[in-house]
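All protein chains but one are shown in place.
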Amino acid sequence: MTISSDLYAEVLHFYADQMQRLDNRDFTGYANTFTKDGEFQHSPTLPAVYTRDGISETLVEFHQQRFAGQQIRRRHWFGHVALTEQEDGSIAATSYCLVLTIRADVKEPEVGPSCVVNDVLVRDEPGNLLMRSRRISHDQLFD
Amino acid sequence: MTISSDLYAEVLHFYADQMQRLDNRDFTGYANTFTKDGEFQHSPTLPAVYTRDGISETLVEFHQQRFAGQQIRRRHWFGHVALTEQEDGSIAATSYCLVLTIRADVKEPEVGPSCVVNDVLVRDEPGNLLMRSRRISHDQLFD
Partner (left out) sequence: MTISSDLYAEVLHFYADQMQRLDNRDFTGYANTFTKDGEFQHSPTLPAVYTRDGISETLVEFHQQRFAGQQIRRRHWFGHVALTEQEDGSIAATSYCLVLTIRADVKEPEVGPSCVVNDVLVRDEPGNLLMRSRRISHDQLFD
């Protein structure tokens, strides 16, 4: 754990902003947190997609297929963000993610899946964090 | 995201302390995390209350009406705290909140509601964070 506490807080805030964009269905805003050639593997059963356009398109499709016509909100909680500085200067981040789905007028959310999110973070020219890749595994899937 | 990582960690710690007070039913201690004229809208269906006395009184009443005679604990989890510095120097904070209610001898908590907490934070004379306002929306309520 040679990670500075400055970087740690910065990454937590980056995730807060990023995942609120996703849950607000600002898919373009979410895609813009990736590098231009960013990789996003949304689910272990789907192929990875690339580029910001590819990322926002896959999310639009996913929501269309899964939630069209339903009054729901999703909340992707993150926990226990663990960082490792890599030799190329990028930062590997391994975090818990718990997905909540809330249906209109139902107080108790649907809980799950519980996931692990594996990200690689880099910096752009001005020094802001961007995501080079995100791969997600689901805890209920065993090999 | 021009927020310093120092401020980010400070706000997270402020919330940890504040919400443990609430869940420990230290309503006076919770109210003291607000400014003297602080505003608290506890629920979207209730009018806002003002001042520390007003805030602690509304919480005493709420617990009396909802939980009198029941052996329960409540835990208000926060997630994805996102901060924005505002023109007047205050800090707007938008966070996820998930409420757990635990009943005596029942291992599985009741989960929900899932909420979004909208706060405005300011500093007092010595420089400590205080809350000028808190407004809470419930994810299961759609317009």
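Observations, loosely collected:
Letters A and B mark the chains as written, and numbering starts fresh at 1 in each.
Operating definition for what follows: contacts are C-beta pairs under 8 Å (C-beta built on N, C-alpha and C of every residue); 3 or more make two chains touch, one makes a residue touch a chain.
All values reported here derive from a predicted model rather than from experimental measurement.
Touching the chain that is not shown, out of B:48, B:102 or B:122: B:102 (per the contact rule at the top). From the options A:57, A:85 or A:110, the residue with contact to the unseen chain in the full assembly is A:110.
Residues of subunit A that touch the chain left out of view are 1, 3, 5-6, 8-9, 12, 79-83, 94-96, 98, 110-114, 138-142. Hidden from this view is one chain, which touches subunit B at 5-10, 12-17, 19-20, 71, 73, 75, 77-79, 100, 102-109, 111, 128.
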